[in-house]
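The structure appears below as structure tokens.
Every protein chain except one is present and positioned as in the full complex.
Entry: chain A
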């Protein structure tokens, strides 16, 4: 790992000032992703601003009936928080489906939002990768791409955003609050991550020195919800496909639906098209399939990840089917 300057920030003002003063600085939260990447020489910051002690670790109720979650809250604490468990069970499920207990004890909300792709070529400096080194090429196309994206990709990059938590946050319409020396702003989660286009190295709409301070969840919906993660082993593996869904059925008709997908796109993927097809449609297996098909119609596959289309379709249908059943029992 390269030598770097280290700034331990006691408060937000110091953190954002330090980041503004040192271009190319990185915030260090739980370090579970950043430190790995530094060890791999993929990230080589000159300055690391340690934000792990910032007092941004609480969950507060908002006036509108939602929650504001501090950006330095640990994934494990957030998953276990009574208000999250009872009002946003999908979020708890998503968090607990991620990584391992040890990693969740370290990982923070902010770090989870900004964790980088797990594309193996991105981690290996010996291979070409536009995201790591713009202009070098993409080794995943024509290489191992079984875990790669099928929606929202570009010719220059086909990597996924690997987070589980973010998929639930996308379904829940979360809003991210950020701060820098210039002030604060609010970014809907859907607008936080970018698609790769020609610039896969630009992953978010944040300025390099902007600090995520909290995530706000709107008031919860009453509908049954679920996070379903499909992976290569029972635990401790990234999603091949995941589905965050909430489904409200009235008189056999879909009254409201929220659907987001993980493991299939460069960003947490809100399945807007599927939601449109479903809303007002009969809550049947046929509708679920039609909705999945509509969402997956634009999928572009590679040699290794063709199965993801069928897997995503089946997982969407199975999750909605379960929720419809659960809803009709309630």
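Miscellaneous remarks
Just so we're on the same page, a residue touches a chain if its C-beta (ideal position, glycine included) is under 8 Å from a C-beta of that chain, and two chains touch if they have at least 3 such contacts; residues count from 1.
Everything below uses one rule, namely that contacts and distances are computed from a predicted model.
This figure omits one chain of the complex; the name its UniProt record holds, of "cysteine desulfurase", "Amino acid ABC transporter membrane protein, PAAT family", "Anthranilate 1,2-dioxygenase small subunit" or "Xanthine dehydrogenase family protein molybdopterin-binding subunit", is "Xanthine dehydrogenase family protein molybdopterin-binding subunit". Of the candidate positions A:46, A:60, A:191 or A:232, contact with the unshown chain belongs to A:232.
Checked against the hidden chain, the listed residues A:138, A:215, A:240 or A:277 yield one contact partner: A:240. Here the missing chain is touched by one residue of A:31, A:143, A:197 or A:218, and it is A:143. Residues 1-3, 41, 118, 120-121, 124, 126-127, 139, 142-144, 146, 230-237, 240, 307, 310-311, 314-315, 317-318 are the ones on chain A that touch the missing chain.
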